[in-house]
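The complex appears here without one of its protein chains, the remainder shown in place.
Read from first to last, the chains carry the letters A and B; within each, the first residue is number 1.
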Amino acid sequence: MLLEVRDLHVEFKTRDGVAKAVNGVSYGVDAGETLAVLGESGSGKSVTAQAIMGILPSPPGRVTAGEVLFQGRDLLKLKESERRKVRGAEVAMIFQDALSSLNPVLSVGDQLGEMFVVHRGMAKKDARAKAVELMDRVRIPAAKERVKQYPHQFSGGMRQRIMIAMALALEPTLIIADEPTTALDVTVQAQVMDLLAELQREYNMGLILITHDLGVVADVADRIAVMYAGRIVEQAPVHDIYKAPAHPYTRGLLDSIPRLDQKGQELYAIKGLPPNLMNIPSGCAFHPRCPMAQDICRAHVPPLDQLDNYRQSACHFWEECLDG
Amino acid sequence: MAEPIIEVTGLVKHYPLTQGILFKKQVGAVKAVDGVDFTLNKGETLGIVGESGCGKSTVAKMLVNLEQPTAGSIKYKGEDITKLSGRALKSVRRNIQMVFQDPYTSLNPRMTVGDIIGEPYDIHPEVAPKGDRRRKVQDLLDVVGLNPEYINRYPHQFSGGQRQRIGIARGLALRPEVIVADEPVSALDVSVQAQVINLMDRLQNEFDLSYVFIAHDLSIVRHISDRVGVMYLGRIVEIGRDAEIYDHPTHPYTQALLSAAPVPDPEAREHRERIILAGDVPSPTNIPSGCRFRTRCWKAQERCATDVPVLAVPAGFRDTGGAAAHDSACFFAEE
Partner (left out) sequence: MPEPTAPAAPQAVARSLRSDAIRHLLRNPVFVLSALVIIFLIVISLWPSLIASGNPLKCDLAKAQQGSQPGHPFGYDGQGCDVYTRTVYGARTSVTVGVCATLGVTVLGSVLGGLAGFFGGLWDTILSRITDIFFAIPVVLGGLALLSVVTGGTVWPVIGFMVLLGWPQVSRIARGSVITAKQNDYVQAARALGASNSRLLLRHIAPNAVAPVIVVATIALGTYISLEATLSYLGVGLKPPTVSWGIDISAASPYIRNAPHMLLWPAGALAVTVLAFIMLGDAVRDALDPKLR
């Protein structure tokens, strides 16, 4: 495993109490593999990524337990100065909002070049040449001229390409992309996703794709981890999960996608509301919304059971769920 | 059978770009909406899809009179509502209401839910006598699936989906005939979106509503709409019944949009043919001549730069009478 997260716990101290954002998440990703982390807002999918990167806003956030093993080293035990060397150079991150992730008063070339100046001690002129090369690589037309421009002079799709270029600059072995195309239009989304997938293959990087979009996941992922209330409820290869989900939450998500043959009928809807992280339901956090819930679900947290070599589900009744 | 309730003709909205501090000089215009025609029939749902900046939200705002069109007319039951003011405007507003995209900014954080849903009655006191209002508000809460006892709570005590229900209740308070919904579910979690769509569907039957449903999510629009219009850079490029648009698109932009939309089926990824459009949407301040889609279109020819294609049934399909015979603004329309 390139990266392995083990039993990660993250808490946020807020005015109204402690929010348990991540409650024992374990997942891993190999080189050249795409792991999609699927979840709704508040599921802990982004917080887990922030903890891996070491950019958790702290306070109020705090990792209370767990390990993040990157090529065998526990990143959580590193000193901040050592972590900084890992960040960007070995593990890079792409954010949803490219505009606010770029510095508005520096030219794109300066920001791309800075990576080389800081991490590689390159001279300014060489760094600029590298920046042009990177912009070419993410297929920004007329890179030589545009390298002097400022972020606001680029369109949303182009800015996201610049973010990708920046993430790729130091040839990291792992990229974490947090909703990289959510802010983009459908036609541009496809361009950016294709580019990302292609570059991943080319460099044989691991990719953790954080998203709420079942469509994007189906297009690019190898494996999926579904998160709910700070836990992984199901983990499986992409084909299996869409064919036969082994957790009622995953099933509910898939069923609530409008389908052609359902036109004019009521959509399937998961009842109720996402949980309040200050007050997570007892037992299985999904039980108040689950159509299959029994007494045991209210009392006992279901363990993440191994279904076969590749699949896991945290449901007491995963067998029934698999059968539909 | 189809009885038009809203007819939009030649709708244009240009925002002038000015220079100068005290004496402003117009130097250009953002052509947000640039000639839109459509009809909404009674009891139907018209979906409008398009990417950001295509002008779909501006159309919504003009429908509910939050923006004045630069040109064109919006007829509600035959009466042009764009030039109304005073009492006449107020009475039209009773009949056309809006549901907003962001449930976090569309409710005043300093008012209770009861005050928010009851405000329409303060503004139109003739609809409900004072003593009746509390009960009416509680009825509305019940109708949208919220506990009527929540009447004294504040918006921040609710989740996104519940807030959107409150916004819908406010829109229903005056018993309008038309509801314009601008991306009503795109800010909600996936698991909650279906609940709100179902609610809107149910209310449509219960209150005999006509919807203009604006969204960028193609599958949701297909589910709820009877007819669908596709917008690009301020114009409708193709419009027709939902099956006509989704299964037999003839405009290249519609085809690209549909093929680019991610499909939640990993089996499809190998044998899917996707049209990946080159480049980005041009700026609405500087719209290409002729067909506005030609800069990204793979079919574009010289004619597309000089002539503007009109929105009509393409000549090639006029006599076929099949599903491809619907309005499409392209010289080279084909299935």
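Observations, loosely collected:
Note that a residue touches a chain if its C-beta (ideal position, glycine included) is under 8 Å from a C-beta of that chain, and two chains touch if they have at least 3 such contacts.
Computed from a prediction, not measured in an experiment: that's the story for all the values here.
The hidden chain makes contact, of the residues B:42, B:75 or B:94, with B:94. Among A:100, A:279 or A:294, only A:279 touches the chain that is left out of the view.
From the options B:12, B:71, B:174 or B:243, the residue with contact to the unseen chain in the full assembly is B:174. Residue in contact with the omitted chain (choice from B:45, B:198, B:225 or B:328): B:198.
Taking the whole complex into account, chain B touches the unshown chain at residues 21-22, 61, 64-66, 89-90, 93-94, 97-98, 100-102, 105-112, 116, 119-120, 122-124, 142, 145-147, 152-154, 156-159, 162, 167, 170, 174, 195, 198-199, 202.
Keep in mind that, in the parts below, only the chains that are shown with their structure count from here on.
Annotation: 31 Å between the Cα-based centres of chain A and chain B. Listed in rising order, the residues of chain B touching chain A in the complex are 51-52, 159, 161-162, 189-195, 197-198, 201-202, 216, 218-220, 222-223, 242, 256-257, 260-269, 274, 276-277, 280-281.
The residues of chain A lying in touch with chain B in their complex are 40-41, 155-158, 185-191, 193-194, 212-221, 238-239, 242, 252-254, 256-258, 260, 262-263, 266-271, 273-274, 289.
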